[in-house]
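Here the structure comes first, spelled out in structure tokens, and everything after it is commentary.
Omission of a single protein chain aside, the complex is shown with its protein chains in their original locations.
Which chain is which? They are A, B and C, in the order written, and residues in each are numbered from 1.
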Amino acid sequence: MTDFNKILDQVYKETLANADTGKVARYIPELAKISNDKFGLCLLDAKGSRVAYGDWEERFSIQSISKVFGLALAFKRIGNKLWSRVGVEPSGDPFNHLSLLELEQGIPRNPLINAGAIVVCDILVSEFKDAKKEVLQFVRSLTNDDSIDFNFSVAASEKATGFKNYAAAYLMKSNGNLNNPVETVLDLYFHLCALEMSCSQVATAFFPFMNHGRCTQNIQHLEVNKIKRINAIMLTCGFYDEAGEFAFEVGLPGKSGVGGGIVALLPQQFCIVSWSPGLNPKGNSTRGMYALERFTTLSELSIF
Amino acid sequence: MTDFNKILDQVYKETLANADTGKVARYIPELAKISNDKFGLCLLDAKGSRVAYGDWEERFSIQSISKVFGLALAFKRIGNKLWSRVGVEPSGDPFNHLSLLELEQGIPRNPLINAGAIVVCDILVSEFKDAKKEVLQFVRSLTNDDSIDFNFSVAASEKATGFKNYAAAYLMKSNGNLNNPVETVLDLYFHLCALEMSCSQVATAFFPFMNHGRCTQNIQHLEVNKIKRINAIMLTCGFYDEAGEFAFEVGLPGKSGVGGGIVALLPQQFCIVSWSPGLNPKGNSTRGMYALERFTTLSELSIF
Amino acid sequence: MTDFNKILDQVYKETLANADTGKVARYIPELAKISNDKFGLCLLDAKGSRVAYGDWEERFSIQSISKVFGLALAFKRIGNKLWSRVGVEPSGDPFNHLSLLELEQGIPRNPLINAGAIVVCDILVSEFKDAKKEVLQFVRSLTNDDSIDFNFSVAASEKATGFKNYAAAYLMKSNGNLNNPVETVLDLYFHLCALEMSCSQVATAFFPFMNHGRCTQNIQHLEVNKIKRINAIMLTCGFYDEAGEFAFEVGLPGKSGVGGGIVALLPQQFCIVSWSPGLNPKGNSTRGMYALERFTTLSELSIF
Partner (left out) sequence: MTDFNKILDQVYKETLANADTGKVARYIPELAKISNDKFGLCLLDAKGSRVAYGDWEERFSIQSISKVFGLALAFKRIGNKLWSRVGVEPSGDPFNHLSLLELEQGIPRNPLINAGAIVVCDILVSEFKDAKKEVLQFVRSLTNDDSIDFNFSVAASEKATGFKNYAAAYLMKSNGNLNNPVETVLDLYFHLCALEMSCSQVATAFFPFMNHGRCTQNIQHLEVNKIKRINAIMLTCGFYDEAGEFAFEVGLPGKSGVGGGIVALLPQQFCIVSWSPGLNPKGNSTRGMYALERFTTLSELSIF
């Protein structure tokens, strides 16, 4: 039986001692205000036990981690029809994201890159009367925690500066892959990115993804075969241009966000969440990458 | 002495007899209404004499031809500072226009592709209190004709469907190469595209470009060295992905528009304008390309 | 306890009944001669038991499956120095393989695409006096089977027609990422592709990859952490432009070849190999993809 307490203790100390703190994302003004000293770690095992360190209860902007929630809700709602609008292949291109989108007629590579998440938002806007409320409700139900909310000033900050997301949305609209007005779709997208949660809350929210679709309250939120597919997408596409590297070094499905959060999971075993706002040049938390690599090395637990 | 009457007569007849009528542009709803039977030809020589055939007096949507007016006005106004915002190289890429823009950090290849003309519009918006009025005034002064105007329903039609132009504008804004709000800049851009002029009016408006900057009223609108440079850009960049082909087959600087207009000129000799709305797959008027190739072959007049 | 006999029996029958036979690869003349009726399946479990169907004992050209052997031998030999010459990210690009190589200065995305395997071959040529012999010896030792050999006429056939591989090799050489002569490196590469093995032999050869590095003879061929990393690369990069799709539908690390073979594995549980020469448009065996998807669905065994 793996002693998560002991391992996490070691990981926490090693990370503080060794890992570069990285650079806080500057392109979203609201995020640039966060101190890069912050560091939280939280593990939630299959039995519901938690091991946590540092700033694990402080809420942060989960940013792209929320793309998994959008994807899960859309997949739950419309099933495999989703895949006519967005692919499941890694994008693999650090240079020219819009290029690929242009070459591929406005069908984004996968739902975890920005363009893909924007298509997911378009679907949600079409499906629900109040998509923003619906998304929030979904995350609250996954966590059984109604205190979770958007940070509206972060959403406004992204809206005022997210020109590249507008470019992607309009490019998809010109290709007929966006049915609602760009402003409406991006309003949902920017709010989704602006969800605020703690390490502990994120771990709870991802519990169903490691537990055959059942949350900590034992409610079945998604079918097993959908959960498996979302995990597969997280593994191949969850870390921007570093998805291969994360699979290679850590060996777990997961998702990162430019707010500095990373969540990863081993089916039937655990979810683990780290938060530290300093990022490496590819946009993933420096300390988070270090901590998770150490964790799977020390625990010898990975999907490979 | 070249007998333009005789040659143009032959060109007009041959074109009607032989050239495919092409397909009218469908992506701008207002333009799709034009009959592709229309065909006008007008030559204006250096002495101010006109030879004209067919629908040469009917006004059409000059579309991208107007990019030359935007460029001329911006170049006149801010001089070589213009070239820090936009290049002078052919884009050469039928596949992925936004890709190149993305790779090149939001600096468009040249001012005669859409992205480049949008940057030119951004400059005009910054420079003038009422840029739309200023542009109109400039074209009216080139032609000494105050009846020239925008077609507002064409402008509105393009605004409602021009998503790819929005994508380009936002991509440039994300790269810091657009200083004004996207909506304001594109409003000017869509109006500029929606100028309506006849073959005869376009020929008059381009008279300064073949006459060292002086219009038919003998007013100097631009300096000689600016005129030469604009002509060079028309030659290398004036025909979308067919610029090389036009130089190769016709051998004159010129500019085409998806409304079916083409203008070309031989310095110190003539401007020639054709209009026929049917386009080839690269977006240039089928009959216009045919007519101009025949014209330079029969007249043996080209810059090469 | 999963009843592999029963499941494989069902998978075999369903596949024959339902799956399209695909198209045999035509671009390698020797491979074009194979009948697309062939279909073999072989599962080897962690205890060394085998369940097999159809043409499981017939040898076929394993083609790109052998890239894993090249990678394993080079990784074993030079360790992490390997990663300065080749990446671990999916290439994700069906359109322009050389483009990406050109943009990224001759460093291939990963060792399982052609360019990456060519770099691996360059390393093997540098490391071993007789690299071809060494590779063969390595595969024979993994399988404890000295009858495994190259098909020399397949190797010759690929050499005579593999112009795109020459292009990739020269492009890397122009970037300084190929130290030996192109001819020498490609000679090894084409032979490596031309290994002939049966489903059963491939399953045995991949046993160490699902068994912490130990082969069926209990010899440790590679360290656990190297095995895990190779499995990660197989998952993210093992199926050309369909890696995401395979992870999504099947959920196992694996590798395919244009000879129609596919190998996949679940750590500590089983290796499974299918062979059917008919390919889908992305170059993966149609029946193989179908069979493996059915297998993980029926067995409910995947890494996710």
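Quick note on the criterion: a residue touches a chain if its C-beta (ideal position, glycine included) is under 8 Å from a C-beta of that chain, and two chains touch if they have at least 3 such contacts.
Predicted model only: the values in this text are computed from it and were never measured.
Visitor: The complex has one chain that is not drawn here; which of the drawn chains does it touch?
Guide: Those shown chains that the absent chain touches are B, C.
Visitor: In the whole complex, not just what's shown, which of B:55, B:158 or B:242 touches the removed chain?
Guide: In the full complex, the listed residue that touches the missing chain is B:242.
Visitor: Out of B:125, B:172, B:215 or B:233, point to the residue that touches the absent chain in the complete complex.
Guide: Considering all chains, including the one not shown, the answer is B:233.
Visitor: In the full complex, which of B:16, B:103, B:156 or B:298 touches the chain missing from this view?
Guide: Spelled out, the listed residue whose C-beta touches the missing chain is B:103.
Visitor: Taking the full complex into account, find the residue in B:106, B:253 or B:288 that is in contact with the omitted chain.
Guide: Here the residue in touch with the unshown chain is B:253.
Visitor: Since one chain isn't shown, list which residues of subunit B touch it in the complete complex.
Guide: Contact residues on subunit B toward the absent chain are 87-93, 95, 100, 103, 109-110, 224-225, 227-229, 231-233, 235-237, 241-245, 247-249, 251, 253, 267, 297, 300, 302-304.
Visitor: So which bits of subunit C touch the chain we can't see?
Guide: Interface residues of subunit C facing the absent chain: 95-99, 102-103, 163-164, 166-171, 173-174, 182.
One rule holds for everything that comes next: only the chains that are shown with their structure count from here on.
Visitor: State which chains count as neighbours of subunit A and simultaneously of subunit C.
Guide: The shared contacts of subunit A and subunit C amount to nothing, since no chain touches both.
Visitor: Rounded to the nearest 5 degrees, how far is subunit B rotated relative to subunit C when their C-alpha atoms are superposed?
Guide: 180
Visitor: As a test of understanding: of all chains, whose mean C-alpha position lies farthest from that of subunit B?
Guide: Most distant chain from subunit B: C.
Visitor: What chain lies closest to the overall centre, CA atoms only?
Guide: A
Visitor: At the interface of subunit A with subunit B, does the proportion of residue numbers present on both copies reach over half, so same, or stay under half, so different?
Guide: Same: when the shared numbers are divided by all numbers used, the fraction is over half.
Visitor: Provide the C-alpha centroid distance between subunit B and subunit C, rounded to the nearest whole angstrom.
Guide: The mean C-alpha positions of subunit B and subunit C differ by 55 Å.
Visitor: Any chance you could list the residues of subunit C touching two or more other chains?
Guide: Nothing qualifies.
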